[in-house]
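Encoded as C-alpha cells, here's the structure I'll be asking about.
Moving on, here comes chain A:
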Amino acid sequence: MLTCTDLTVGYGSTPILRDIDLHVDEGEVVGVIGKNGVGKTTLMKSLVGLLDPTDGSIEYDGTDITDLPTDERAKAGIGYIPQSRDVFPDLTVRQNLLVGETVNEDVEELLYDTVYEYFPILEERADQAAGSMSGGEQQMLAIGRALVGNPDLLLLDEPSEGIQPSIVQQIQRDIPEISDDLGMTVLFVEQNLGVIQAMSERCYAIERGTIVDELGSSDLTDDTLAQFLAV
Partner candidate 1 sequence: MSDRLVSRRGFLSSSAVLAGTALAGCSGGSASSDDTIKIGVLEDRSGNFALVGDPKHKASMLAIEEINNNGGIDGKQIETFSPDPQSDNQRYQELASRAIREEEVDALWAGYSSATREAIRPTIDRNEQLYFYTTQYEGGVCDKYTFAVGPTARQQLGIVLPYLREEFGPDIYTIAADYNFGQLSADWVKVLANENDANVLGEEFIPLSETDFSSTINNIQEADPDFVMSMLVGANHTSFYEQKASAGLEVPIGTSTAMAQGYEHRRIDPPAMANIYAGVNYMEEVPTDSNTQDGGFVDRYFEKYPDAPYLNEEAETNYFSTYMYKEAVEQAGTVEQPEVIDALESGISLGSERAPEAPEGETIELDGATHHVDHHMWVMRADDQHNVEAVENRKIPEQFLSETVGCDLREEVETTQYTPVDYFEEAQ
Partner candidate 2 sequence: MVNGINLFFQFLDSFGFIVLAAIGLAVIFGMMGVINLAHGELIMIGAYGTTLVANAGAPLVLAMAAGVLAAAVAGLIIERTIVKRLYHRPLDSMVATWALGLALTQVVRIIFGNSLSGIGLPFGAIRFGAFSYSMYRTVLSVVALALLVGAYLVFTRTEFGIRARATIQDADTARAMGVDTDRMYTSTFVIGCALAGLTGALYAPALSIVPGMGSTFLVEAFVAVVTGGTSVLLGTTLAAGVLGSADALFTNLYGTFIGQVAMLILAILILRFLPTGLSGALEDLRERIGGEN
C-alpha cells in the first residue's frame, strides 16, 4: 500500500529524516513511535506532500507519488489528520466535513453515516464554528473530516496529543475498528504508550531522524517501548 525508500527530508543542508525505509500493507494499522523532535511530524508531512524530500521515493498503491502535489495525493485516497488537528476555525463543523469530501475522488459514496455513527457530536454541533469546540471535539472533527471521503490510507499525526483521556480512549478504540470495518490502512505516529499498544499491529521506532528498529505485535511491551519513548 505504502512504501518509503531511502526517504531523506531536511531544511537547508541539515536533514531531519535520513534514509527512511518503511512499508505498510493494505489493511494494516502501523505505528511510528519516537520522542518529541525525532522527526515524526516531518515524516507525516512528507508523506502527504507538504514537505519535499531531498532524496528517496514514496510509492503508494503501486505508483510513485514522490513528486505528486498534496491535493492530488488526497484525491488518490490519502486521508490526513494533522498534529494539532488544524480544523478550519471559522467554518462550521458541517463545512469542515464538506472540505474533506475531496479526499479520495474514486469513491462514490461519502461516509457521513459512518462518521456520525462513531462521532455523533459532529452531527449535533453541525452548525457550530469549529474553532469554538474543545480540543477533543476538534480531534474528532479532524478524524471525521479525513474520513468522509472514505480514504484508502489514513495518516494520523499524534492523535492523543493534548486531549482529555476519555476521548483518547475513544479514539484508540475506534480507529482500529474503523480500519477493520472499511478495510482502511492506517499509519500513525505517536508517543503515548497506551495508544500505541491499543492500536498498532506493528510499529517502527524512530530516533534522531532515522528508523532504528521495527517491532512486531509481540514486542509492544511497556519495557521495549519505553526505551524509544520519553516515559
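By our rule, a contact is a pair of C-beta atoms (placed from the backbone, for glycine too) under 8 Å apart; a residue touches a chain by one contact, two chains touch by 3 or more; residues count from 1.
Keep in mind how these were chosen: all candidates are chains of the complex that A comes from, given by their letters.
Predicted model only: the values in this text are computed from it and were never measured.
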Of 1 or 2, the one touching chain A somewhere in this complex: 2
Chain A residues touching candidate 2 in their complex are 48-50, 69-71, 74-75, 80, 82, 86, 88-91, 95-96, 98-105, 145-146, 149
